[in-house]
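Note that one protein chain of the assembly has been removed; the remaining protein chains are unaltered in position.
Chain IDs A, B and C follow the sequence of writing; residue 1 opens each chain.
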Amino acid sequence: MCGVRCVRKIIEEIKENIKMSKPISILGIAGSLRLQSYNRAALRAATQIAPEGTTVEIFELDGIPGFSEDEERNPPEKVVELKRRIREADAVLFVTPEYNYSIPGVLKNAIDWASRPYGDSAWSGKPAAIMGASVGTIGTARAQYHLRQVMVFLNMFPINQPEVMIANAHERFDAEGNLTDEKTKEFIRQLLQGLVDWTRRLEQQGGS
Amino acid sequence: MCGVRCVRKIIEEIKENIKMSKPISILGIAGSLRLQSYNRAALRAATQIAPEGTTVEIFELDGIPGFSEDEERNPPEKVVELKRRIREADAVLFVTPEYNYSIPGVLKNAIDWASRPYGDSAWSGKPAAIMGASVGTIGTARAQYHLRQVMVFLNMFPINQPEVMIANAHERFDAEGNLTDEKTKEFIRQLLQGLVDWTRRLEQQGGS
Amino acid sequence: MCGVRCVRKIIEEIKENIKMSKPISILGIAGSLRLQSYNRAALRAATQIAPEGTTVEIFELDGIPGFSEDEERNPPEKVVELKRRIREADAVLFVTPEYNYSIPGVLKNAIDWASRPYGDSAWSGKPAAIMGASVGTIGTARAQYHLRQVMVFLNMFPINQPEVMIANAHERFDAEGNLTDEKTKEFIRQLLQGLVDWTRRLEQQGGS
Partner (left out) sequence: MCGVRCVRKIIEEIKENIKMSKPISILGIAGSLRLQSYNRAALRAATQIAPEGTTVEIFELDGIPGFSEDEERNPPEKVVELKRRIREADAVLFVTPEYNYSIPGVLKNAIDWASRPYGDSAWSGKPAAIMGASVGTIGTARAQYHLRQVMVFLNMFPINQPEVMIANAHERFDAEGNLTDEKTKEFIRQLLQGLVDWTRRLEQQGGS
């Protein structure tokens, strides 16, 4: 007969099995519209660094008008798509520049749209990770903590570590926007692995 | 002969004179596009409550596209106008809703535009005050502290007190968006008076 | 033979079993030394409201000197005890007053002690919840968000909802410090249940 110990062993095996086989999909959103943005470049790099069995897909923020509550039940097509893609994804990766010591308006505006109408937020319960790049030395820290506070209301679950704050970005990407700094690649790899592990940890318990 | 004491008295008289006569102009910016927004209504109320000799003018945020650094040297007409009007004003009044525990993207985006390009921010050195309205009980506190952090980078000078956080806004305005609550009017009056006093205090020393 | 579906059913049964049987222990820390503190009273209330099978124990912060890195390898007895009790607990409940728009120094100091020396923090990986009481209307919101930022570094996992901010505390407790307001009791009950569920959700995956 298969007793508790035996069944536990089976459980562990199945869990391992699930972990190995189930692909995790991450939706990546960079908070900049600039063509040669280091943050968009960092997100492109993330799509290539993703761990085996994980996909990082990009959602671009161009073409989203300013949010108005008057329009929230009749959102622009781009917002409908954003909400659909958030919902399809297992987890979200924010790649945020820092503008004026906080989240760029462009990124916050997209977050606002996808959180509405009340009761129909696309963000709720999603595991998340944050990274950011800047040419300065603090590397978007201030924007990241504001974003974490936003995620409390959104009921998202950001990982704590590692925190990826890419300072001196101009030294870490080449002229074509390719990430060339190996240390930064390794941080992004750890961030994605951390997000994948965290997503599986939360998912196996079902729902939020 | 007119000694130090005598001259000081003259100075005080002149100062008083200047205070009485010089009108202060405040540019008011509400961070919502919703037609019946309580924050826009609160700003309209402020235009009527302004102390003798003070004007509060409104800048509307509709029609401003998402900021892109690629366009910062060729900004839309509305942004050119925003920067001009900030510069013409003696002080700025932000009236901010709270979206997702932070500054609305729409307001932050306007702030981002008017802060650029580097070296040409319209905000630098401006005295400022903040208020906000919400239907909840915390009344935009979280958005206001994020906005204060933003103002550190913008090199603006917000007053500390009073902090005007209009909670339960639906009970304080009538159906036409008129502020009917006398206590709230009094808070706004104090806020505007505080901003006027602070503006004069900073201005008489010249420059920032 | 017991196929995948059969084993899954067994797994679910065992999980349910574990959930029912395993008691969760919560360490409660109130950030005030005042005898008649509403926050200490709220924590006492929490010990009585705890869900079936859950214990909330209290750690008092009196007698902890100011943290000095010079003493971190030779901490006072009280700090040794604090770290031991954090480690023994499955989860942590912070009950924080708000002093000067942030975390009380007394509470932050205890957090600092228990986070040191480097590599020997007692907080890492702990699920957590926050509540707070104040006589004002904002009810410690500002302190709670600062505490959440602290928990990013501590690598703790706070629940997002519900947020328990007990405003107008003087109307909700009697003269003996008993919580008399039923609505507040219900919020605390939800907070504790949320923390218990979150703790089980994280624990079953093992490790942090």
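What we mean here is this: a contact is a pair of C-beta atoms (placed from the backbone, for glycine too) under 8 Å apart; a residue touches a chain by one contact, two chains touch by 3 or more.
Bear in mind the structure is a predicted one, so any value in this text is a computation, not a measurement.
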| item | value |
| --- | --- |
| Which of C:Pro51, C:Gly105 or C:Gly125 contacts the chain that the document leaves out | C:Gly105 |
| Given C:Lys9, C:Arg34 or C:Arg87, the one touching the chain that is not displayed | C:Arg34 |
| Chain not shown, touching residues in chain B | 2, 4, 7-8, 10-11, 14, 145, 148-149, 151-153, 155-157, 160-161, 163, 200-202, 204-205 |
| Chain not shown, touching residues in chain C | 32-35, 37, 61-62, 64-70, 99-112, 115, 142, 146, 149-150, 152-154 |
| Sites on chain A contacted by the missing partner chain, in the whole complex | 137-139, 141-142, 145, 165, 167 |
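The rule we apply is simple: only the chains that are shown with their structure count from here on.
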| item | value |
| --- | --- |
| Interface sides of chain B and chain C: same vs different residues, half threshold | same |
| Where chain A and chain B are represented by their mean Cα positions, the distance between them in whole Å | 34 |
| Distance between the centres, which are taken as Cα means, of chain C and chain B, whole angstrom | 39 |
| Residues of chain B engaged with two or more neighbouring chains | 142 |
